[in-house]
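Missing here is one protein chain; the remaining ones are kept as they sit in the complex.
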């Protein structure tokens, strides 16, 4: 259990890091959404960071296949299944870990839960490679959001290895464009420092933490459901289900704890809204 | 939506008849269940009836692949994904149907629900080919039931094309063995007549109805949940989700409507139960 | 578990036969549906059959309360909770059963599943009284169906104690009006015979079986979801979750098993449809 997320847009993932493939089934996509392999390939390529070889030494294209739900460039209304094949992984390296569960990884927890049948190689189901399936589901979700309620989503890094961005004046477009840089950081100086810190850490066999931020264009009121299925609750669950995530906040987040209601509440005003203004919507930062 | 079934043993299917593949993901299988390709192949072969060419003129082996959740002959506790590849189908034949939705098929309903984006070729998602995914899930379910609560499941035909079996004295083993015959019918004479009726109907471009029966060995008390998730309710939903099914009954079924409570209620008795006795459990007949 | 049914129109029931109350929460009702206590009272009164004292010797009005989700005669879009209070039940009578689980009831199964903590009095959670909660949910569902997709639902008995109705020419209105009779049977002679059989059986301390039929006015195409969540599959689960139900069929049902496809498939025709014609839709008979 645990591999199904969502109710109307339902995401199901499968696959172990060193098995034949990682995959995803998305049930609940309306018919008639424009979608093809290029949409998925673009997102999968963003995930790899091949230009920073320190992050991904064996950098090859992902080989994937849409098995169902899409025909002639449009969704059919039926479940969309996508398989991403695992290239030959160097499992021997990981075999040694069997006897040495890694601190900070799920190796030991899985062993205690599933016993000796678990495929520990490369972290198995708990490997970072599992996020490949989420990326594919995200690519599909983005296409649906854009084509049904005209919402765009973009994300960037606001802090990495202790280096935070120093500007707050960035726009949604700045965030979109930050993906043309070596790291998606809107502040160039912070980006250069962050890369230095990152490269040093990796060379020392260490890792760093960071904070990402997710932005959207204007979200129509009324998304989500009252009480337990609030939009912020479902988003928090999604973010916190990422293995390395340890915190999530919305809007001003923890800063709100030190403010008074009179400072933080938005006044309700009547205005014209439109696509062109592209105001920045709710932000979902997380720690990875 | 609609492609997910079950809560603890959760089955997700995908695939259109003339797309690249039909597939299934089963989440909730415990770790350590013995399972390999031969278990799945056996069930897929039973589905084809190649020895009766009238039923399946282009009879080839199914080509399938286990993509996750199984290693070295045992389940891992993670989702099991299986893909069954669609051989090159003669889609041209079906293209004509696009303008002529077939009576008794879902062609028109899908068109009204999903519009012009639906892949109607071969019936698309509503094709009988979709049951390939159910067969794979059933093979996995059988392995789990046998290895966890010692329950075996078997099915046979009790009526086909108006020809009903005339004996009631068959055992669970008779039903299991009936699959070695051309049709799984425990009564040889009825089987020969049924084949005649079937072959005649197909030659006339027609089809016949029938009644199947599902038997189990002794089921432990307490399976299922009170009120809405009773075992009989979940089984009824599963059976009635088969496209051609129009009815389902349990035990004496509709015959109970003409009996009094004093005739039908089993007395409660204490007894020793065991595997060897293999009493016949609840029967789930359906009309296909 | 087991007390929640449905996904968009979600029904949750609670309550034991001899506890303080039986209740239901319905989540997913749209805002603005006209609904008040009279709608629920009418359905609860139909359930009691006080005019046939043999069926219900202590016949009192149900005392119930709408706790949420309805204001000023309209639904609010929030969960509707309704509590039906249990009048003082004569529990002493049932105490004896504790040591004597009744054949044909769930007493023994519940004891084996839940142990000594189960409230067996009057059958507890498995009592026929639990259907009070379903009646309330059904009253709400009927209001939603009528006010959103213009569908009416009606049911009647087509067989009771071996007495079947002899006419097939009844209309939806005949079925609706049958509830003004002592028993909802469209055929007067069959009704008189059925009452005789029923009264005799009860006097002898026995019970009888029967077959009910559910009719709807024209259902719009596309309700339900493909594959597992077909409308007929969800209805079958709902019907079979009724404690005494042992079978369900749709349309011609088991009769289809003896027919050929050429006889049974409806031709697809274009026609004008409308409320006035009130054609009879899918039938859902069950055995109770």
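Quick notes on this structure:
First chain written, first letter: the chains are A, B and C, and each begins at residue 1.
Here, a residue touches a chain if its C-beta (ideal position, glycine included) is under 8 Å from a C-beta of that chain, and two chains touch if they have at least 3 such contacts.
These numbers were taken from a predicted model, which means no experiment stands behind them.
Of the options A:34, A:50, A:109 or A:149, the residue whose C-beta touches the omitted chain is A:109. If you put the missing chain back, the residues of chain A touching it would be 1-5, 11, 13, 101, 103-104, 106, 108-110, 112-113, 125-126, 130, 159, 161-162, 201, 206-211, 221-222, 224-230, 232-241, 245-254, 256-262, 264-268, 287. Even with one chain removed from view, chain C keeps its contact list with that chain: residues 1-4, 8, 10, 12-16, 19-23, 25, 27-28, 31-32, 65-69, 71, 74-81, 83, 113-115, 117-119, 124-125. As for the chain not pictured, it touches chain B at residues 7, 78, 226.
Methods note: only the chains that are shown with their structure count from here on.
A rotation of 180° superposes the C-alpha trace of chain A on that of chain C, rounded to the nearest 5.
Set against the Cα centre of chain C, the chain with the most distant centre is A. Chain B and chain C have Cα centroids lying 29 Å from one another. The mean-CA centres of chain A and chain C are about 46 angstrom from one another, to the nearest whole unit. Centroids of chain A and chain B (each the mean of its C-alpha atoms) stand 38 Å apart. With touch defined as above, residues shared between interfaces to two or more other chains in chain B number as follows: 1-4, 13, 113, 125.
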